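One chain of protein is taken out of this complex; the other chains stay put.
Entry: chain A
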Amino acid sequence: MAASSRALVLDLYRAMLRESKHFSAYNYRMYAIRRIRDAFRENKNVKDPVEIQALVNKAKRPWNHFSTGPHWSTVFDRQAGH
């Protein structure tokens, strides 16, 4: 159980970092990569499976509660005037 959840979390981490590279705006891209890395590192010693699941759900949550639009990584591309 613990091993598979670890693998799942690592998969999620890698997937999120991969998606973050698609932000075309430099600032948002760097922020996403940095924040994801810091958040996962901060919680790396969490042992309680319920808490782990809650954190995973929080990570998977879309940007807003009513997302019917494009993929979240492209949300800011139109505003990327930098």
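In the analysis below, a residue touches a chain if its C-beta (ideal position, glycine included) is under 8 Å from a C-beta of that chain, and two chains touch if they have at least 3 such contacts; residues count from 1.
The rule is simple: contacts and distances are computed from a predicted model.
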Which of "60S ribosomal protein L6", "Sodium/hydrogen exchanger", "Cysteine desulfurase" or "Cell cycle control protein 50A" matches, in UniProt, the chain that is not displayed: "Cysteine desulfurase"
Contacting the left-out chain in the complete assembly, out of A:A15, A:M30 or A:V46: A:M30
Interface with the unshown chain - residue positions in chain A: 26-28, 30-31, 35, 38, 63-66, 82
